[in-house]
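Only a single protein chain was left out; the remaining protein chains are all shown in position.
The block that comes next holds chain A.
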Amino acid sequence: MSGSSSIVAMKKVVQQLRFEASLNRVKVSQAAADLQQFCLQHAQQDPLLTGMSSSNNPFRPQKVCSFL
């Protein structure tokens, strides 16, 4: 009968739930608006989103012409 250890464990669970329940929550409308605003504000600095020309792309080798 592991009575006392499961009581200790349950007390921890209850303590944690009390803590999580006490959180101040922001309205979803505010949270969603902030996410949208962040995306739009940073869109132009997101190369995977906007694409880039080969001259701006460090991973795309420039084809160089040289005179022989």
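Assorted remarks:
Going forward, a contact is a pair of C-beta atoms (placed from the backbone, for glycine too) under 8 Å apart; a residue touches a chain by one contact, two chains touch by 3 or more; residues count from 1.
Convention: contacts and distances are computed from a predicted model.
Only one chain is not pictured, and the protein name UniProt records for it, out of "t-SNARE coiled-coil homology domain-containing protein", "Guanine nucleotide-binding protein G(I)/G(S)/G(T) subunit beta-3", "IBH1-like N-terminal domain-containing protein" or "Serine/threonine-protein phosphatase with EF-hands", is "Guanine nucleotide-binding protein G(I)/G(S)/G(T) subunit beta-3". Along chain A, the points of touch with the absent chain fall at residues 3, 6-7, 10-11, 13-14, 16-21, 23, 25-36, 38-43, 45-49, 52, 57-60.
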